[in-house]
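Sharing a structure, written as C-alpha cells. Questions coming.
Apart from one protein chain that is not included, each protein chain of the complex appears where it belongs.
The block that comes next holds chain A.
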Amino acid sequence: MAGARAFGFKECRKIGGSQIRNLLNAKDFFLFDCDGVIWHGEKAITGAPKVVSSLIKHGKNVFFVTNNCTRPRENYLNKFLRLGFTDVMQEQIFSSSYCSALYLRDVAKVQGKVFVIGGEGVRNELLQAGIPFVGDEDAPDGTIFNCALASDVKAVLVGHDDKFTFLKLAKASCYLRDPECLFLATDVDPWHPLQDGRILPGSGCLTAALEVATGRKAMVIGKPSPFMFECISSQFRVDPAQCLMVGDRLETDMLFGANCGLDTMLTLTGISQMKTAQEYRDSDHSTNQSFVPDYVVDTIADFLPAFEN
C-alpha cells in the first residue's frame, strides 16, 4: 500500500472497499488468529468461511495461528469443517500446542521427559511428536509432601488446564528447581471471554503462578513470541513483507505481528476495541506502539466486497 510511514509508527487506520482490495492484492500470506476472528466458540463469524475460501481461490496462502492449546490439530480441522470452512488443511493450522511439541523436539531436542500441565491438545501433540511426558498420575490423597517425583524430567510445559491443581503446581515447581530443566509456556493469554460475561482464566495465570513459585521466567511459545512464525517459516517459504496478520487481541496478535515484522490488522469482532488501539497509538510510551495495528476492520467479512469483480 502506498504512503510513507514513520518507522515503527502504526496508523491504526480503519479501511474498507478499495483500500482492502489493494491490501489483498499486495499480500500473499494471510495469518488469521481464530477465536474472535473467524469464530466465536462454536459459531463462525458471518462471512468468515467465504473469506477464507475466496482468499485460497485467489491463490493466497492462508494460515491459522492460534494460542488456543486445548485441541490437537486434527480436532481443529474437524472444527473448521463443522463450522463451514471447507478448504482448510491440517498443515495450515499452527496452534501453540503443536508448536510447543515442535520446539521440544526440534529446537530444545529434549532428552528425557516433559512434565505437562495441560489438556488433551498438548498431550496429543507431544504424543505425535514422540516426546515422552508425565503429568496426571497423582493419587487422590497425594500431597507435595508424599508424592513421587520422576527422576528424568527435563522440561516443564504449562498450558491451559481446567483440571489444574495445587499439586501439579507444586510438582512443577520442584522440577524447576533444577536450572537445567526447561520452563516452557504454550502461551501467556491472561483470560478469555465466555458467552455470558464471565471470563475463563488463561494459560497466563497458571504460568504466572509457576513463575512466582520458582523465581524463573517461562519461555513462551505462543503469540506474541515470534516462535510460531518461525515454525511456519521453517515449513513454508514465507516473506514477512508479504504477510498480513489478522487478529483481535492487541497485546497478543498485533504485538506478534510487530515482533515478526508483519503488517497487522485488528478485527473488531473479538476482545480489543478501537478506542484501546488509539490510546496505545497516542500514548507517550514507545513500547505501546507495538500494540497498534496498521489497519482495522469491523469484521473480516469486510473483505468480501473486494472479491466481487
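A few notes on this one:
Here is the rule we use: contacts are C-beta pairs under 8 Å (C-beta built on N, C-alpha and C of every residue); 3 or more make two chains touch, one makes a residue touch a chain; residues count from 1.
The working rule: contacts and distances are computed from a predicted model.
One subunit of the complex is not drawn; among "AP complex subunit sigma", "Pyridoxal phosphate phosphatase", "Protein YIPF" or "Ribonuclease, RNase K a", its UniProt record names it "Pyridoxal phosphate phosphatase". Annotation: of A:Val65, A:Val153 or A:Leu206, A:Leu206 touches the absent chain (contact as defined above). Within the whole complex, the absent chain has one touching residue among A:Cys174, A:Met228, A:Ala277 or A:Ala306, and that is A:Cys174.
The chain not shown here touches chain A at positions 143-145, 149, 161-167, 169-170, 173-174, 177, 190-191, 194, 197-202, 204-206, 208-215.
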